[in-house]
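This structure is in structure tokens; I'll ask about it shortly.
Missing here: one protein chain of the complex. Every other protein chain is in place.
What follows is chain A.
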Amino acid sequence: MAEEVSSQMNSLSISETNPSSSATISLVSGDDIVFKVEPTIAKEMETVQSFIDETDGKITTIPLPNISSHDLPYVIEYCEKSIAGKITKEFEAEFVKKLNNEEVKELFLAANYLNIKKLLDFLSQVIADRIANKSVEYVRRYFGIENDFTPEEEAKLREELAWTFTGVDPDDEDEN
């Protein structure tokens, strides 16, 4: 797993052991991979920054158990661009092209957990675009939602909200 990640992300220094560098911040993913980032990157992540602030900067290794080593590099990439003021429509279009539906969702959750407002807003738009004009069944599968309506309840609701159904895309598309 670690090797796979290093080959993907050669621009970032990655080590499996806990580093003792003082200038950089170490973010530890849920699967124990350490990502060293500049303190400015950490500032973009409100959750991380408040953790650093609370410990007066003494602790620079921050565990992020909810974020995998697969997703964290994307988050870091976005934050780097954001600091450099280089978030353009083109960059966002390229960025999102690389992501499948599952990754978009994971990153959305990560952005929420790390409290990165810009990334959260951007990914909300991406999710909205991906479920736009899709059937109820498609959106349930997309989010992994279990339908807990009784068939009667659902039928009644569908009848009440019939105006929201005309011309919905057929369900034959690949979900990812």
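Here is the rule we use: a contact is a pair of C-beta atoms (placed from the backbone, for glycine too) under 8 Å apart; a residue touches a chain by one contact, two chains touch by 3 or more; residues count from 1.
Keep this in mind: contacts and distances are computed from a predicted model.
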item	value
Omitted chain, identified by the protein name its UniProt record gives, among "Trafficking protein particle complex subunit", "F-box domain-containing protein", "Exosome complex component rrp4" or "S-phase kinase-associated protein 1"	"F-box domain-containing protein"
Touching residues (missing chain, whole complex) on chain A	30-32, 65-66, 68, 70, 102, 105-106, 108-109, 112, 120-121, 124-125, 127-129, 131-134, 136, 139-140, 143-149, 154, 157-158, 161, 163-168
